Structures are given as C-alpha cells and as structure tokens.
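Every protein chain of the complex appears in place save one, which is left out.
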Amino acid sequence: MVPFPRLNKLNPSDDLGLGNRPGPGRSVNKDGTFNVRRVGLPTFRGYELYHRLITMSGFRFLGLLFLGFLVTNLLFAAVYLGLGMEHFVRTGGNAPLDRMLDAFFFSAQTLTTVGYGHISPNSHLVSAVAALESLLGLLSFALATGLLYGRFSRPHAQIRFSQQGVVAPYRGGTAFMFRFVNRRSNQLIEVEATVSLSYLDGESATRRFVTLPLERSKINLFPTSWTVVHPIDEASPLFGMQDEDLLRAQAEFIVLIKAFDDTFAQTIYQRTSYTADEVRWGVRFRSMSDLGPDGILVMDVDQVDAVEAAEPEGSPAPGPRA
Amino acid sequence: MVPFPRLNKLNPSDDLGLGNRPGPGRSVNKDGTFNVRRVGLPTFRGYELYHRLITMSGFRFLGLLFLGFLVTNLLFAAVYLGLGMEHFVRTGGNAPLDRMLDAFFFSAQTLTTVGYGHISPNSHLVSAVAALESLLGLLSFALATGLLYGRFSRPHAQIRFSQQGVVAPYRGGTAFMFRFVNRRSNQLIEVEATVSLSYLDGESATRRFVTLPLERSKINLFPTSWTVVHPIDEASPLFGMQDEDLLRAQAEFIVLIKAFDDTFAQTIYQRTSYTADEVRWGVRFRSMSDLGPDGILVMDVDQVDAVEAAEPEGSPAPGPRA
Amino acid sequence: MVPFPRLNKLNPSDDLGLGNRPGPGRSVNKDGTFNVRRVGLPTFRGYELYHRLITMSGFRFLGLLFLGFLVTNLLFAAVYLGLGMEHFVRTGGNAPLDRMLDAFFFSAQTLTTVGYGHISPNSHLVSAVAALESLLGLLSFALATGLLYGRFSRPHAQIRFSQQGVVAPYRGGTAFMFRFVNRRSNQLIEVEATVSLSYLDGESATRRFVTLPLERSKINLFPTSWTVVHPIDEASPLFGMQDEDLLRAQAEFIVLIKAFDDTFAQTIYQRTSYTADEVRWGVRFRSMSDLGPDGILVMDVDQVDAVEAAEPEGSPAPGPRA
Partner (left out) sequence: MVPFPRLNKLNPSDDLGLGNRPGPGRSVNKDGTFNVRRVGLPTFRGYELYHRLITMSGFRFLGLLFLGFLVTNLLFAAVYLGLGMEHFVRTGGNAPLDRMLDAFFFSAQTLTTVGYGHISPNSHLVSAVAALESLLGLLSFALATGLLYGRFSRPHAQIRFSQQGVVAPYRGGTAFMFRFVNRRSNQLIEVEATVSLSYLDGESATRRFVTLPLERSKINLFPTSWTVVHPIDEASPLFGMQDEDLLRAQAEFIVLIKAFDDTFAQTIYQRTSYTADEVRWGVRFRSMSDLGPDGILVMDVDQVDAVEAAEPEGSPAPGPRA
C-alpha cells in the first residue's frame, strides 16, 4: 500500500524552501533550527562577528569581554615595559615583578580612563602610546555599549510548544493538534500559525511538502495558550491514515509561528516540528487554566504538555480546550 | 428569554485568543492588560530582567540605579578594607570611620572612572581589584546607556479612550460608539480598530466571541479624534437588544487599536474594553473641536468623555461627530 | 450651480480621519503637518520630553546640552561653596572669584569624570557630593548617547514634492498630476501614494473627502522621480470641472506617501497637500533626467518643479514623463 496516495494531486508550490531532503531524518529540529549545514560562508566579516557576539550565551560574552580586557592590558603593558619604566613617574619598587605590574595597572587605568595619576607618563613617547590606548579604550566601551544593547533588544521569542502533538477527537471526527504558550511576561499579539506536512512520497522516493488547513490560523490576543487544530476531514491529506502510515512515510509536521511583540514593537518568528513518533493518538490536551478565587484566570505554563485520555464516542464533540 | 439567540450560528473562529473564561468578570481590563495570571514563568532569565527594567516606572528605575551604585561601592569598600587601608596612598585620618569612608569614596571614584588620584592604590593587589572595579563600572554604565535608550525608544502609545461607550442615534437607527484621541504630540497614521463582543451564552454557559462590523475600520490620518461606530442594524448581534440584555449576558466590548507612529517608525497597539455597565444608552458624544480665530482647528483632548443627550427622533439621522 | 454634484453618492467611509473642518483653509499644510491644534496634552511626561529632544533642531539640541552642562556645574559649585572650599586640597588663590571658579571647575572635572586631581576633596561630605555628581554625570552622558543615536536613527524621509500640481493632457483626456523625488542619497523602495480630494459640499456646507483612483498607486523602485497621475475620466469626481469650480469648492488634494527605507529598514511616511490655487492648468511636467555621456541616467533633483506648456490637441496623448 502506498501512503498518501491522494497527495499526488496537491499543489507542488507548497515547497517550504527546505530543499528536497533525499534521506531520512527530520528537516527542522525541535528548537527550530534546520537540519542543514551550510559550508563556504565567509567567517571573518564584521557582520558575522557581530552576529556571533549578539547570539552567544551571556556567560561566554562576559568571559570574552573580560578576556579582551586582560589581553589588551597585557599587550600595552608589554609595550610600556619595552619602552622602559624609567619613562614613568611612579613610587613602586624596581623588582621585575613590580615593574611589570605597574606597567599592567597603568595600562588598565588608561584603558578604563580612570587615570588616578599616581603612575603617570614622564616621556612623550609613553604619553603618545597612552593617548592611543585611552582612545582605544573609549571606542571599545562604545562597542561594548552597542553590543550589550543589541543583545538585549534583539527578538527573544520564548514560545514553549507542547513536546508532543496529538490526534484527538474533534467535532465528531478527529484532528491533529498541538499547543503552545508564551513563556515571557510580555504580550504577543496577532499570532499566526502555519503548519506544513512533509512526507516521503512512496513512488518517487522524494520528500514532498503540503500546507495543512487549520481550523483557525490567526488569533488577535494571546494571554493564555493556543491549541492549533488541523481537522482530519475529507479535505485533509491525513484522512483515513493510521499511526503506522505516518511513521512509514517519515511524516514531519513543520510549524512556523509569527507574532508581534507589543513591548518592543518587533515581529518575531519561532519554529518547531513534530515527527510521526512525536504524535500521540487517542489523547487530548488537558485544560491549563482555572478561575482563581479573586476572579482572575490562572494559567499554569508548566501544564502545556498535560494530556488526558480521550473518549472518541458518546461525548458531544468536544472542541479544543485552552 | 435567552439573550443573543441569533449568535449561535456565528463563526466560532471568532475566538480572540482570550481562552474560554468560565466565570463572571471582564477579560480585558480598562488599561488593556488581561485578566489572566500566568504562573510557572521563568523569572531569572536575562530577557525577563531586561523586560522589567524597561517597563518599570522611571522613579523606580532611577532608584534601582542609585541603589546598585550604593551597594556596589559598599561591597568594594568592604574588599578594600579587608585588604587593609595601608595599601593606599591617602591623606585622610585613621579613625575607623575615616578608613571606611576613604575606602568607599575610592571605590566610587574608581567605579565612575573619575579617579582624582588623591587616594590611590599602593599595592598590586589593590590595583588589581581597582582595575576590575573600573571595568565593571564601564560595563555597568554601558548597560545603563542601553537601558535608558531602550526605555525611551520602546513604543509608548498614549491613546486616551472615552471612559464610556454609548448607544446613540445613527442614520435613522442606533449604533454602539466609543471614541479616542492621541494624547502624545506625535502623529499616528494608518489607525485600525477591531471591536469584538464577548458574552456569556445563555444555553451552554460558556463565553463566546464575535467580531463586530464597523462603519469604518481604518483611517489614514489621525490629527483629531476618531469615533468608532458599530451600526446596530439587522446584521448586528445587538439588534433588538436592550441595556439589561447586555448586562445579563455579561457582555464586554473588547477593543484593539493598531497604528503606526510616524516619529519612531514603529507599529503600536493599544487595547481596552467596555463592559455592559460602561455603556450609556441615549446619549451621544459632543464635538471636541472648534475652529479657532486664526483658522486652525482646535481640539480639546480633555473633552473625550463629553456626551450630550441624544434626540432619537425628529432630527435627521446625525452621523458621528469628531 | 452646485460644484461636485456627483460626489454625493460617494462612499462616506472615505473620511481620512481629518475631522470635519467647518470653515475655510487647508487641512494639511505644505510640510505635511496638520492644521489642527490639540490642547490638553500632558507636557511633563518623560516620553513627551524625549519626543521633543529627538525632534528639535540640531543647534537647539546642542545648545540645550551645553546649557544643561553649565547649569549643573553652577548648581554643584554652589553646593561646594556652601560646604566651604576649605574641604578641598587645592593650590588656587583665596579671593572669592578664585574660590568660586575652583568650585566650578572641580564640578566640571567631576561631572565629566576627567578628575585631574589637582583639586580634590579633603572631607567626607564633599567626597559624597562628588560621588553623586560623577554618578549623575555618567547617567547624563548615557542619556545623551541614547538621544544622539535616537536623533540620527529616527526616520528622515526627505521627499521633495513639486510645489504645484498640474492638470495636464493625458491619453487623449486630462489628468491631475504632481511629482516628487527623493532628496536623500539612500534608496526608497515599495513606494505607495494615496491621494484624497477634500472639498466643501455646496449644500450641506460641510467638508467631504473622497479617495482619487490613480493610474498607478505603487512602484517597486524609486531611483528617479515619480509622477503620480489621477486620470480625469468619467469615473473621476473632477470630470467636467473647471479651475474656478475647484477654487469655489475650496478643494484640497491631500497626499500621503509611504515607502521603505532600504538603508535603515524603516517604513517612512510623508504628507503634503495641494489647494486649488496650487494647481496649474494647461502645463505639464518637463523631464528631469537625461542620459549622460557615460551611459548613466542623470537626474537633476532641482528640476522637480519644471513645467512646460502643454499642447492638448494634435499630439498623440503623451503619458507622464519622468
């Protein structure tokens, strides 16, 4: 039996731009990165460096700043020592270590422009190097100011997706669903969801993509959670499919979320994907929110993964629950 | 009698993303925040901290800056005292208080990089701590620079909504109306309004949402005021409703305004809501603007709430007035 | 005779948001500001202050910075004088002027954190005031950094509109036209134009607005100039109108341009308007560009106003010329 026989007539323009992945494995990782390695990129361009400094972890960034401060001072200390410590007015000792440390601390006091003056230049050459160093210091801290601001102000969507998708009862039939919450205290508005199904075509052994119609693809406000629903009706490529069909076709649900961050006036995007073995059948999401005693709706963000057994029959077609 | 009987056939995809609030009380507060408490959010992440520093009040922010300056100096002063004040060249006295204050002020002069030099390090260990402190000082002020800029440049919509909505005569019938002005001196353009009605469904006792059609949902320019009008004609879910019907159904008009801030090239959003008891029947908004003697239209922003008694009959269907 | 009789059936939702200006005079000034004065705005809010500092002229901004520096130093100098100059280590004289100037310059050296140290605090109280002053200095310059960046990075559209609109021959009939160029060396793309006609309705003596259909309302690229064309055909509210009809109806063509600034990734808007007496009949725009000897198209931005006599008949329906 060929899975997804009815997809052959779907519009081929549904290609997502992911390329035609020839083999097995997911196209989009859980964290939204792509399963693609690009080689041949230029590495030593200014914008690449900036990109790395902006996106690396905070600890690493601070470590780099500290390291840069240390290395710059060591270099300038070496220059001052090379010129000779007799070119300084200073009160410290003349043992080699004293001279080295005085050179180092004079450099630090110059680079940070603190300039106490208890060590100060006594020759024009040292003064010239010190002038250069203080200029370098100011520009470096100008750069650090921009980097710190750039790190904080760049988009930081923190959408938390349910670890698993479900195929749950929906309006008398079933539907593929997943849900997500905003893990930041800011507000996201005009949230849009796009879900595509990627699968290995049985005949041509190539990967195909098709956009899945959603019960609702946009919500205006997003203070709680959103359960995205693709109804598995006759128009759905999943109609009549079983769990094992999706596994055999190496199906992958690729999710793209777009939203507007109210606080920073930024459009943000976040991606994830659900492979066939990350979809549970016969369960549905349990409600994450409850009315508190003070009349305020309380939503527990940690409950985004909570599911409960679904009763497919007898019950009157439950809709998705927040 | 069941209020809103004709709404049952409305599109359920009109859910705003507010979740299905089971009980009484408003979903959106007057200031546009949501009547929702999210628990389980991470609190000690950098972006949450940044978010709080950016959105807190100016007084609190300055207070925090000052407190941070004080605490940092106290900590470093303790370190200098621990190392011993004999490691400093200084002219101050040797009473404990003198030593403590000298340590504190040396720290302040180092952190701000003012570095007069009348107190200066006399040992390498103190010099090393001072070098670290001046680095910390520069990075802290780099951070403060970014925070100050971030605070000012983030979107600050200051739309002032009328405190109450009205149901007023409109083109022979009636209409639900509210109005708003821009309380900032900048210009907002391409202003869009979306109004949704939330109500408690009599039968299912669940809350439903429906988007209300507006006489006009977008204006290009916004130098004066805008009276948003939902005509209560046969297509309106409010057709034939009375004041008490809205109260019984716990109706809430949820308003979302989107605009573009010309000065800062930012898209901004602002929200509010009108509950049933915030809607007045039988009055209409009084004009806020008048032509000044110099030919310039003068609009008094403080008049946004001004209403006057409406004469439903006899008068030829007055339109909304600016 | 009633001008614009056929406009009565036009869609009233064409209101631009300008309000219903009861009297004579233009709604939009040549520079794009509105002929409206809003009163009752809050003035001493932080965002208003920021808005003013960002939008004022460069000379005024620098003047304010300098004045702020002067006043702050005078205030702190007064404090230091009040505490007594005996709390300083200094070598200057003791004449009142010497003491005052030493206090002033110590303040300046503290506020800028230059801190030479030839004048330095000799008491804990003065040290404390100086620590506060250096903190204030750093925060002030952090603020100045943000303001300077905010001033430069905010949108600066420099669209230069032709001073006059024309009613010129166009495709066998006539058309209302104006044109504009980009006066900055950056590139604007995806440029959109909206033109509305405002006129005084003869019967109701109220002002009405109608959006004019354009031959083309968007261009992708904008390296040269754009002549916006509203063809005066049977669908046009201007069909059959004469120069004096427009004057009598106090007609005003309100222009809104939207574009994307490639260099700064910003959407920018610019407005202007043409009143009836700023529209010339029977001329057309002369071409602004010519092919240079090196094969490069040369466009003279200063020629944006250049017109030439139009021959309405005999010539084969000339289109708008760049």
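So that you can tell them apart, the chains are marked A, B and C in the order they are listed, and the count of residues begins at 1 in each.
The rule is simple: a contact is a pair of C-beta atoms (placed from the backbone, for glycine too) under 8 Å apart; a residue touches a chain by one contact, two chains touch by 3 or more.
These figures come from a predicted structure and were not determined experimentally.
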Among C:Asn122, C:Gln164, C:Thr211 or C:Ser289, choose the residue that contacts the chain missing from this document, as touch is defined above. C:Ser289
Chain C positions in touch with the non-displayed chain are 58, 65-66, 69, 73, 91, 98, 101, 105, 108-109, 112-118, 141, 144-145, 148-149, 152-153, 156, 158, 181-187, 189, 191, 215-216, 219-226, 260, 262-265, 289, 291-292, 295-303, 319, 321-322
Chain A, residues in touch with the chain not shown (by the definition above): 12-13, 15-25, 28, 34-42, 46-48, 50-52, 54-55, 89, 109-110, 113-117, 120-122, 124, 127-128, 130-131, 134-135, 137-139, 142-143, 145-147, 149-150, 154-155, 194, 196, 254, 256, 266-269, 271
Contact residues on chain B toward the hidden chain run 113, 115-117, 145
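Operating definition for what follows: only the chains that are shown with their structure count from here on.
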Determine the chain that sits nearest the middle of the structure, using the mean of its CA atoms as its centre. B
Chain A on chain B, rotation in degrees - Cα superposition, rounded to nearest 5: 90
Please compute the C-alpha centroid of chain B, do the same for chain C, then give the distance between them in whole Å. 26
Identify all positions of chain B at which a residue touches two or more other chains, and write them in rising order. 109, 113-117, 145, 149
